[in-house]
Structure formats: C-alpha cells, structure tokens
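With one protein chain withheld, the remaining protein chains of the complex are depicted in position.
Moving on to subunit A:
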Amino acid sequence: MFPPFVKPLHKKLRTFEKKGLSSRSPPASKIDSLRSKVELLRLPLALSSKSISHRKSQLGGAGERGTGGGGAHRGKPRPPASDMDNESQYSGYSYKSSHSRSSRKHRDRRDRHRSKSRDGSSRGDKSVTIQAPGEPLLDTESTRGDDRDDNWGETTTVQTGTSEHSVSNEDLTRVSKELEESSPLECRRFLGPALGAVLGLFALVTPLAFLALPQLLWRESLEPCGTPCEGLYVSLAFKLLVLLISTWALFLRPPRATLPRFYVFRCLLLALVFLFVASYWLFYGVRVLEPRERDYRGIVGYAASLVDALLFIQYLALVLLEVRHLQPAFCLKMVRTTDGASRFYNVGHLSIQRAAVWVLDQYYSDFPVYNPALLNLPKSILSKKISGFKVYTLGEENSTNNSTGQSRAMIAAAARRRDNSHNEYYYEEAEMERRVRKRKARLVVAVEEAFTHIKRLQDDEPAASSPKHPREVMDPREAAQAIFAPMARAMQKYLRTTRQQPYHSMESIINHLQFCITHNMTPMAFLERYLSPGPTMQYQRENGRGRQWTLVSEEPVTSALRPGLVFSLRRLDFSLVVTVTPLPFLHLGEEFIDPKSHKFVMRLQSETSV
C-alpha cells in the first residue's frame, strides 16, 4: 500500500533513534540530510498526492464500512500537530504502531509538516506554546472535530473534519441541537405541574366552598352547631394544610426530566382526584344546594369526609410515586456501545421511561466520560483482512448471487490466511501503555517540584523576612499562575497522550490549581482529576438546556419493567443498552453456632527413633 521509496526513509529514522542518541540534540548534519530527503520526496508525491490520498481514503472507507464502524461517527479524530513532541516518535515496535490512531495518509501528511516546522523552531528550544483548544463544546459528549491542527493539510480528502474557516458537519449538528433544546422543551416541562396545580387548587378550594356556600346563601335558616363543629373545623384546617404541602411535594415540583409519554401514575391520580371532587360536587349540588339543607353539622361532616378521601388519595399517590420503586426487584445491566463500559444497578418496579431516567442519573456520575479518541482497534490492523483478494467471476450472469458468494468466498479465504494482527495489537497496546506511564511520571515529578515553590503564609509570619529578599504576598490566583509555568509542558504532553486535551483548557487547569492551592491539597490530589478519566458529571457545563436522549424500545415505554426486557438510550454518537434481569429470590436459612463449640487440635507429626 505504501509507496516503496518512502520506506527506507523511515527505516533510517528508526535506526537513528535506536542508536541511543537523544532526539533533542542530534548532530545537525544528519537532520539536515534527512530533512532534505523529505523535501525531495515531497515533490513527486505532491503531484499525485491527491490521487494517492483519494485512493487511500477510498480504501480506508471500504475498510471502515467492512468492519461495521459505529453509526454516526463523522470525521476521524486526528491528533493535533505537536511541535513540542520531539522525543521518541519512532521508538518501539515499528513505525506503524507509534501512530496507528490515524490512517497512514494523516501520518504521512503530519510528517511532512513536522519537518517543515522543524525548519522554523530550533531544536533545543524549550519554549512552551500552550494551544488552548478553542472553547470546549457546550455538549462535551458529542463528537469533537475541534482539535485545531495548525499545520493543516495541503491535501483535502473526503473524510476530513473541520477547518478553521468553514462550517463543518459538527458545527451544524451543534447548532441544530441548540435549536432543538430551547423553547419547546421549556414549555413542555411545565405543562404537567401546571395541570396539577389547577386541579389541586380546585380540590383544595372545594371543602371551603362546601362550608362557605350555605353560610352565604341561607344563613338565617341554618341550625347552629356547637363544639363538634369546631372540632371538625380544626381538623379540617389541619388536613387541608397537610394536603396543600403534599400536593405541592408530589405533583407540583417541576420534574427533572421530560418523559416521552405521559407519566401514567400521575395522570391516573389526577383523574381520580378530578372524579372524586366532581362526584362530591354533584352530590352537594343535588342534596344540599337544591333543597337548602338546614343541618349544618351534616354539611361540615360532608366536607370533612371529602378531605379525608383526598388525604387517602394523597397517601395512595405517595406510595405509587415515591415508595413503590424503592424496593429492589430488578437488576439492570447498562453497557455503553462504544467502549463497553458497563455497570449493574438494582431498581424496583418502574415503568421503562422512569427506569431510563433513573439509570441516566446514575450514568452521569458512574461512567467514565465518553472519549471518542479512545475507540477500538485502529483500522490499519483490521483492514488487512478485507483487502488483498480479488475475486473473478467466470461466466455467471446472476449478479446478486455473485456478490454474496463473492463476499463469502473472500471472508473464508481471509479467515484461512494466517493473520498476525493480534501481534500488532499487542505491541501497540504495550507501546501505548509505556508512553502513558512515561509521561505520567514526568508529569508527577514536574507537579511535585512546582508545588515546592510556594508555601502558605502563616498569619504571624512577617511578610518580608529579610530586607534583601522581600517576598511578595500573592493571592491564590497569582500563586497558581506562578507555579503553572514549570508544569505546563509536562501537563500538556500527558493530556495529549491520554487524549484528554479537549476536556481541559489552560484556563480550567489554572482554576483547578487555584482551587487546590486554596484548600491545601497535595500534588497528587491536584492530579487525580487528570490521571483518570472522571465521570461525565465532572465535565458538564452549567446550562439549563438539558441533555437530549432518545429512548429506543420495542415495547411501549409506559409498560412496567419485566425480566428479559431490553431498551436502549441513544445519543448522537453512542448509546447505552440496558438489559433487565430479575433479582434472584433468596432462601435464607438459619444455623446456630454455639460459641463454645469452637475447638481445635494440633496436627501430629512425630518421629521416633528406635
């Protein structure tokens, strides 16, 4: 696949590295000669570069389709140009394995640019250029095409992502998402509570109306009632107060999630309340208002019974909405489709949509954040299987039969061929791990050293210890900025290696550093945020728009959870598949052990001489 004249160049670079010379200060002549070679080679390539890269992209595209890449994965994530990464790009197993994230054409292009940039900057220069990657996306879970490559390509290919000046697919989806998540959602969110408020108000006013109407309309002919009425009044007032509070708590608080279908229990309860109140009004109208009932005590008792009934409905609502799902009955297994991260959760009896909401709450705090740069096997390892065989058909007219037969023959032949891609994968993994550990070690040392540069000023210490070395007193922000500089380079390299750089901008790192300094944290406490990918919650930005998830299920989403049910929650570029299994029924037995029954003997092993 690779043009043969490029190979010797890379071999040369590899042997150059193996000689043990530090890549930072090589003899300049060798670099110049290599550099000139690269320039020379670029010329013939540039003429046909488009055709070669186009062909390669086609091949790469076929390979991707063949291996069934994930659905909405647009634009391969490319590692940005690192003009600071001047150590050991080529160390390790092979040239192929050192950068097998991207396809060969990207690597090739980047090499050409790196050689170009090396012309500019001096080799031994340790200046720090921190490229804060633009503004991190509002929604950090969608695809990131945003890593700005300053030395961006001279050859544009089919599968490329963004450029600095054009609106890409990612930008468009982001804009459309913003539009989606705005006003319609806000209105729908408050419709349910509004309805509940109206009905609740109606229900609460009804007993008072029952009591007040006779007084207003035919006060003179009412029989007075003494202390029993007063007792009823007090209990009525108290129960109305309780009803008010619980109605607010159960029905009126805006929910944290909008469900695709209406919330069955809540609607049922509202309907029940409406029915009750309506029937009470009906009876009241017929029995009290029409014949102008004179027994006021009976009317007060009637109103009290309505309030009791409403209280029981509230009790039922409490059990259905808040208590029933607390006792665990099912075990949900949640798997993320892109990288296989999985968790198990215990839930009670819920409908599918409520279970989905609950499980998403757990997702945000349990699952490590979705990083599209860390997906599975690089295509260079897998694509070998598909290419390499050409199938000729001899004298067959039926084309459809041919294609399936062809592909099957190709797959069978590819399977029979001895394939060493596992070898490559193994070495690639080892290499990657080694690199990460090396960078991590450098980072930890740099941070530890940086932290030794400042110390907290005690209150009773004089600010200026001696007239010769006055120490300026800094606030945390300034202190953070002061010690950020020595560790910035190591931090940036580490983030690049673990592909976390889109999540942490320079500003956020300094903020975090300031936070840690203020709270007297050690360097390792400062670093825990970067050393392991945290849960998605850690990277959320505060905005009221909410996250858009799609619930995909074969059953209606208001049906209750059953064993064996499968549904999935989809976002733009990944989805979570949830499987429901019942929790096992436990037979718990009892065995009583007398504390005095614990007795032991030594094991004998004696030897006697005779």
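In this text, a residue touches a chain if its C-beta (ideal position, glycine included) is under 8 Å from a C-beta of that chain, and two chains touch if they have at least 3 such contacts; residues count from 1.
Here is the rule we use: contacts and distances are computed from a predicted model.
K.L.:
So which of "AP complex subunit sigma", "ER membrane protein complex subunit 1", "SPIDR protein" or "Tax1-binding protein 3" is the UniProt name of the chain that got left out?
P.N.:
"Tax1-binding protein 3"
K.L.:
If the hidden chain were put back, which of A:Thr404, A:Gln458, A:Asn520 or A:Gln605 would touch it?
P.N.:
A:Gln605
K.L.:
Could you list which residues of subunit A touch the chain missing from the display?
P.N.:
603-610
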